[in-house]
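Missing here is one protein chain; the remaining ones are kept as they sit in the complex.
So, subunit A:
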């Protein structure tokens, strides 16, 4: 992904992907307007050129095969036959290529993939979650859990078509009822705590928040209806909108009708009439231990992969064996979903491996030791450890490089909404930012902080990403102390008797950088010498992350080294908040974002280019025209290029993984990004261990 030619190749292959699925599974991934659109129309020539290659993927779904462990259960009579468990050829998902578009090998069944501990709320979901759509490395996407989607001409009505014959991991059919149940009983009642947090299903009508109307057309079709047009970027492509289903048959006695979680009137489901206490007691009977209904809601309808016993549509489901059934267990096991609805080109039901084992460790480095001794198969590894480890392990391990969507490493940013007028005025002056950027010798920083691995750079999209611009990526990167000094003086700073600059009114100028969890402990001393050398007095204040966030939220800060929510990302549509000041989120816009989020009730009203960002963003949101949207996005990128509200000193760092070389079908050059759900892009269901 980082190199231009490999990107082109992946685009071509990705285009081939959807064509393959179209050709191979007779409507399994029915292409529709949006689906084809995203395969970048500019690559049409490439698409045609590869049609021959496409036909080479032979899809043979004459009959299904299954893992021996499941076959045993079938012959023992404890599990229905595979044909009854998964959808027929017209509805099953046939997985033939990886996220880069490369063809997959037909694998063998069995074995276990050992991973490091899952940690966090999302750890178990990354390798296992099946979402509404799935992305390729080039940003194109295709329907995943749903069979197809389409919309009417003015984008007010979106229709999801489901896969007939698809089942939950406990064998119950997955139908439109599971979607209406999720929407009305779990989401709109705010049982999942996300009613207000998910913009995909929300719109504004007469200045008030309003939510889509969901209609069940038949058992396998639902329609979302909006008052205003709802464009793809705000709906199907929205990074938060990963699922819209919940197992109604399992959850029906866990939904309360209480003051905090009131029943939402709808034509599909009646109020359960259960009190919060009854619901918690019912949950406990199912082995779900929750402190509050809010915790319960999150456990069963939000981070549902963490809840043992809960049916899912994912490739692997959490074990129910005590001691292995929680992400906090030393060994957490996720077993294959016997009802998983994907097959390979030869009709073998996926996943190939029997289970994923998550091995919780308590210290950094333990996972590397376990990888070396063969107890873990896949680990994320720091750049500096790669050569030594590969040198020792030889052919037993392989390297996988993940592209990044980050905008540069070693970022700093300033509080443009600082309540002290002196600071606010200074930061608003681009000359100050230029001075802060060019007063640092990036080559030396690269040597000191990354052993020369990371090249000098700026806070800009990395090569191979949308918006990459060489001029931007090298803007203000030339080391020039004299120029920096004259720029600072041009900003009205006056050299004081202590050798540091003061404000024009004589008050001290002190640049106190906030950092969290020791993130700048190593790098700050390096930068400090440069800042002090040009006459900027500075200090580092390291805080525990919660205290850090609190100080940012209270607008009680001057500058940040290593922001918690860094500027930029893959593209505007994947997550807009780091690009434009629309939420209480990113440090580089501080209170400006609060202003937009609270509709002007709190925060500081943006002006100048900051205001322009919001203006263009609103236009970007409300147009259906792809080309027009790209143009708006370009404008937003241009404004960022002009202003550089965040500075970076080195290029963004890619991520690396080492894998046991027995593991096959693990693509290289994937993209490590939130919008792609990180490791989800690996498609764990198709990994297998060569015998």
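The working rule: a residue touches a chain if its C-beta (ideal position, glycine included) is under 8 Å from a C-beta of that chain, and two chains touch if they have at least 3 such contacts; residues count from 1.
Just so it is clear, contacts and distances are computed from a predicted model.
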- Item | Name under which UniProt lists the unshown chain, selected from "Ubiquinone/menaquinone biosynthesis C-methyltransferase UbiE", "Membrane protein YdbS with pleckstrin-like domain", "Multicomponent Na+:H+ antiporter subunit D" or "Nickel/peptide ABC transporter permease protein" | "Nickel/peptide ABC transporter permease protein"
- Task: Return the single residue from A:447, A:544 or A:628 that touches the missing chain.
- Result: A:544
- Which residue of A:71, A:210 or A:331 touches the chain not shown here: A:331
- Message: With the missing chain put back, one of A:72, A:154, A:204 or A:289 would touch it. Which one?
- Response: A:289
- Just the residue numbers, please: which parts of subunit A touch the chain that's not shown? 114, 120-122, 193, 196-197, 260, 277, 280-281, 284, 289-292, 294-295, 299, 321, 323-324, 328-331, 333, 357, 359-363, 366, 369-370, 372-375, 516, 543-550, 564-565, 575, 577, 583-585, 674
